[in-house]
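Of the protein chains in this complex, one is absent; all others appear in place.
Per-chain numbering from 1; labels A, B and C assigned in written order.
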Amino acid sequence: MSAESQPGNHASEPPHPPQRDRSSDLIARYQQVRDRSERLADPLSPEDCAAQSMPDASPTKWHLAHTTWFFETFLVEQVLPGYRCFDPGFRVLFNSYYNSVGEQHPRSSRGLLSRPSLDQVLEYRAYVDKRVLGCLEAPGGLSDAQLDAVELGLQHEQQHQELILTDIKHLFSCNPLHPVYQDGPPPVPARVPPLRWHGFDEGMHWIGSSGPGFTFDNETPRHRVFLEAFELASRPVTNGEFLAFIQDGGYARPELWLSDGWATLQTQSWCAPLYWEERDGAWRSLTLSGLREVCPEEPVCHVSHFEADAFARWAGARLPSEAEWELAAGQAPIEGNFVEQELLHPAAATGPAGAGTPLQLFGDVWEWTQSPYAPYPGYQPLTGALGEYNGKFMSNQLVLRGGSCATPRSHIRATYRNYFFPAQRWQFSGIRLARNAC
Amino acid sequence: MSAESQPGNHASEPPHPPQRDRSSDLIARYQQVRDRSERLADPLSPEDCAAQSMPDASPTKWHLAHTTWFFETFLVEQVLPGYRCFDPGFRVLFNSYYNSVGEQHPRSSRGLLSRPSLDQVLEYRAYVDKRVLGCLEAPGGLSDAQLDAVELGLQHEQQHQELILTDIKHLFSCNPLHPVYQDGPPPVPARVPPLRWHGFDEGMHWIGSSGPGFTFDNETPRHRVFLEAFELASRPVTNGEFLAFIQDGGYARPELWLSDGWATLQTQSWCAPLYWEERDGAWRSLTLSGLREVCPEEPVCHVSHFEADAFARWAGARLPSEAEWELAAGQAPIEGNFVEQELLHPAAATGPAGAGTPLQLFGDVWEWTQSPYAPYPGYQPLTGALGEYNGKFMSNQLVLRGGSCATPRSHIRATYRNYFFPAQRWQFSGIRLARNAC
Amino acid sequence: MSAESQPGNHASEPPHPPQRDRSSDLIARYQQVRDRSERLADPLSPEDCAAQSMPDASPTKWHLAHTTWFFETFLVEQVLPGYRCFDPGFRVLFNSYYNSVGEQHPRSSRGLLSRPSLDQVLEYRAYVDKRVLGCLEAPGGLSDAQLDAVELGLQHEQQHQELILTDIKHLFSCNPLHPVYQDGPPPVPARVPPLRWHGFDEGMHWIGSSGPGFTFDNETPRHRVFLEAFELASRPVTNGEFLAFIQDGGYARPELWLSDGWATLQTQSWCAPLYWEERDGAWRSLTLSGLREVCPEEPVCHVSHFEADAFARWAGARLPSEAEWELAAGQAPIEGNFVEQELLHPAAATGPAGAGTPLQLFGDVWEWTQSPYAPYPGYQPLTGALGEYNGKFMSNQLVLRGGSCATPRSHIRATYRNYFFPAQRWQFSGIRLARNAC
Partner (left out) sequence: MSAESQPGNHASEPPHPPQRDRSSDLIARYQQVRDRSERLADPLSPEDCAAQSMPDASPTKWHLAHTTWFFETFLVEQVLPGYRCFDPGFRVLFNSYYNSVGEQHPRSSRGLLSRPSLDQVLEYRAYVDKRVLGCLEAPGGLSDAQLDAVELGLQHEQQHQELILTDIKHLFSCNPLHPVYQDGPPPVPARVPPLRWHGFDEGMHWIGSSGPGFTFDNETPRHRVFLEAFELASRPVTNGEFLAFIQDGGYARPELWLSDGWATLQTQSWCAPLYWEERDGAWRSLTLSGLREVCPEEPVCHVSHFEADAFARWAGARLPSEAEWELAAGQAPIEGNFVEQELLHPAAATGPAGAGTPLQLFGDVWEWTQSPYAPYPGYQPLTGALGEYNGKFMSNQLVLRGGSCATPRSHIRATYRNYFFPAQRWQFSGIRLARNAC
């Protein structure tokens, strides 16, 4: 067990940089992250920012306000005595799901909030930003725990940046006029290398994070798992490969599907990934750049866990467990095949097919694992209201790994656990195959 | 039967003024009506104009575009050869329910149309207005049938003007910030005169319209009905009277309710009219001017047919039939107690309680009748796609009469048949009592 | 107005026979009616009698118990001091919808009542029968009002006899084994005479009942209506005629349908009458005698109001109003084309096509009218709990006239108003055409 005897991944490093450096760093990142959220709304009209296309999605305006509410509630109100809030009504309107904080406006009615206007929300952002920055710049500075709250708020806002994009994409898909979020020529995909299998021996492994960088509570504690020998595919499944599944009757063969998946397929009349439509035998897909032909070289995207699982069964493989995925990710450079966010669609797998090629694991599509989202052994949620951030969702959802083309690059890491319900498809979610070692 | 032997109400008048005069008149009215729709949107932000609070309601922007689509489809496209439409996608987006014209965007998804923007819709309006006015001003002019289509389009737009107000009121009621559409001091209601009963003898009567002014097809043909003797209340039921019903357990006594009404009450948890809320024993109501105390002198408003029917039973009375109502309305001046639309809430019944006082029947609240919305004997819908305007809704709805504080004054007439489903409450709908003659 | 000057149809007859004769008559009829209900259950197993196929339908066992509960509640408990009920739990279980009597077991859960057993329900019937007959035979006898309650109970039980048949038919239609209620060879239909039109002049008419026989409260008061001239078809629409509607795309043409009807058709995927199924181009229909070929000569049956209305529009006609129907029925002998109940399916229209042939109006199918079920002018429900019998359902339903092959013959009369919701199809409901006089 010697290989696993090291209890932390970087145990010798200090948990945090000195406080003053940390404040400076946070000030810069705060401005950058907060600004990027607003830049995401630049191509959108006030009406675009206000609409909600389904209960799972939220209006852009709500995202902009909620992330602000987060800083206001968990930092400013805690730090500044006598703080006078921007609008007391916002406490309810922009509380997402924190029962400990109080009442919440019903999630499915966020699209009815024509007021406050987008302008007022931007004022709200400026109002809170001023106070957060004031706290960070104050001579006495913030405590470690308060700086942690700032960091959490930034990570939180980065999560919502991805949601802004997925939710706008869904909204635009409901509009027969096919609005375009980001114009430009279609990307020229590289040739896809053949899928290869990377082998991993059985053994004990450390999984999860023990720092020193930021991690969500659900990535901890770092702990040991025993894994049988397995193999992982070198790249995500492509549209071309998924089309072969469709053409082989994949959506009409119950033996390929989980029982709940088959029931969902029938109820929802699924016959292809979300946003795909067939006309005269050709498949097109709605993208943030409008309706485009489905490119066979790109990773398949907007599939549910049920579709990922059925595809894997059809392909004689399976989905990886999150521990398998994380083990492999320890060997994969995050920068490797990462796709610039300006593209906002999954990139084709590039890279020469040489033996030494690293796995391409980050930044194209979130990869469904077969692992239900559950607490790690010894998991402790954050204390107080922030304990509701992650822990209470550990039921009925599945873990996705890797980050997508819509994920901020600095938000991607090997231990990150994203999670969605198995029937959800509006995220940039795709398929990574695994199989047992022969 | 001599009193009824006259087949029309104004049979000696010509059906239409000479064509040139008619065009001039229509030009003036077209500009006035079209302008008023846009004025109704003046207090609203683009987001206000885009949201849809329930499937029954539509966004303001949709109303503005749909009424334009109506002129484009039923006039401009018919009259101008080679007309190039503003946007071909609008043909589907802003078709409400005309199957003969083609596909329709799903009604419940109108709030997802963040595009076209409000500005684009206003451009669309200007684009179509220019062509309609061009047609009206052209030397050759329009045929009688085409002028009829213009007239229908204006009447249609006036209907949507009222809907803009009722739908915005509903939207704002969903927002905990209580937005205000129209500010101002609460009206000072006059003292309500005691309710008196006006008697009508049994006999044959002519009901419905035979012109010469505009009428919808559902108001025709003018025909005879036999009515037993009856009595009609001199004014609508007031909030104060309805409060007595509530305090007498009206919402908890099934014997007062129709079976479907009782089921609806339980499912929807009704305990007061829509928009009412109780706090510390006092009732307030959401109005277009914000949250206001319920004024006991004003006519009760935003009640369903079920509530109107239960109230009438509790009061030892009943709702009038539409024939009874129309018979009485023949004796009531429309100008009498009409309320200025700038007020946008039902007025208190005024007028001295003298024996000769006319009935107050118009312009406060739409009055539920007991009459299901059904075709008059010999009813013929308009030909072509416009046949879908009224006739296909003659199922499961009930007739309301009189017009409300939100109805354009020129849109009110004695033969007008409004209709809604018995559980609907978001219109300015109230209660008029009737009873059999002793 | 001389023709209508007679205020009652049999005003000179006494309202009731002398009380002793009436008791004797009721004893005989009580035994006959109560026995027939149990005979209807003879072909059924205990499981058949316990199942409920949809909320609209009830188990046979429940019908047998509820009709008994009716006599127990509205007669025995009122007449016999200190009456000890058979089982106090039945007061709730078998109360259909009488809020004034107390709580009710939820309607949609009647099929879960495996207890009491069928045998116990038959004991319950015997227990109550003994007491009802005891009351009827007692020397002092019952008061007029109490005898009225017995009569109402018998009429009520006859209504449930028809429901037993329609509900079992629906239950068996849900079973792929196609159980047979009543075996036998298919009837040999007579040739259908061509449809002819009977004309009626405009005029005032008396409608409704003023006795002397039994009538439900909703048939009263007898009152005057003015009818325009109209024509009524000589017989119901046949399966063959309805097939022509199907083959002409009747179920795919929205312009033929009421708006609510079209929505229902799409939601329910209607493409033919209930119980019809097509295989290899041939239509078969599930009957109480099992699956049978659709006979073109028989009246079409198990159509909704929406289908009846669409068919009429397709045929260039309309449905009659209930007043038109009743006017015509005054001239039609009930015995004429009445079908023996042993057949339990609508008969083909027979009768020579001579000029003097009476209309065939009774006993084949319930005929949808265009008349919403509404109170007659001056309508007064029965007093007390029995006031809930009819009046509270006067909302959203439509009147059917004539009686079907499943209606007890003695239960059929010209003034009878049956009523169902426009989308309901599991009754023996068909189509009678009418049209305006040229």
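Basically, a residue touches a chain if its C-beta (ideal position, glycine included) is under 8 Å from a C-beta of that chain, and two chains touch if they have at least 3 such contacts.
For clarity, every value in this text was computed on a predicted model and none was experimentally measured.
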**Q.** Interface partners of the hidden chain - shown chains only, full complex considered
**A.** A, C
**Q.** Touching residue (missing chain; options C:P139, C:P176, C:G281 or C:G316)
**A.** C:P176
Q: Give the residue, chosen from A:S108, A:Q268 or A:N436, that touches the chain omitted from the document.
A: A:N436
Q. Which of A:T166, A:Q370 or A:S429 touches the chain that is not shown?
A. A:Q370
Q | Residue of C:R20, C:R39 or C:R115 touching the missing chain in the full complex | A | C:R115
Q | Interface with the undisplayed chain - residues on chain C | A | 45-51, 53, 61, 89, 92-93, 105, 109, 111-118, 171, 174-177, 179
(Q) I need the residue numbers on chain A that touch the omitted chain, in ascending order. (A) 1, 97, 99-100, 204, 223-228, 254-255, 257-262, 305-306, 309, 370-372, 374-375, 377-378, 387-388, 392-396, 422, 436
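Keep this in mind: only the chains that are shown with their structure count from here on.
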Q. In terms of CA centroid distance, which chain is the most far removed from chain C?
A. A
**Q.** Chain centre separation (chain B, chain C; CA means) in Å
**A.** 38
Q.
For chain A versus chain C, what separation do you get between their C-alpha means, in angstrom?
A. 61
Q) Which whole number of Å gives the spacing of the CA centres of chain A and chain B? A) 49
**Q.** chain B, residues touching no fewer than two other chains
**A.** none
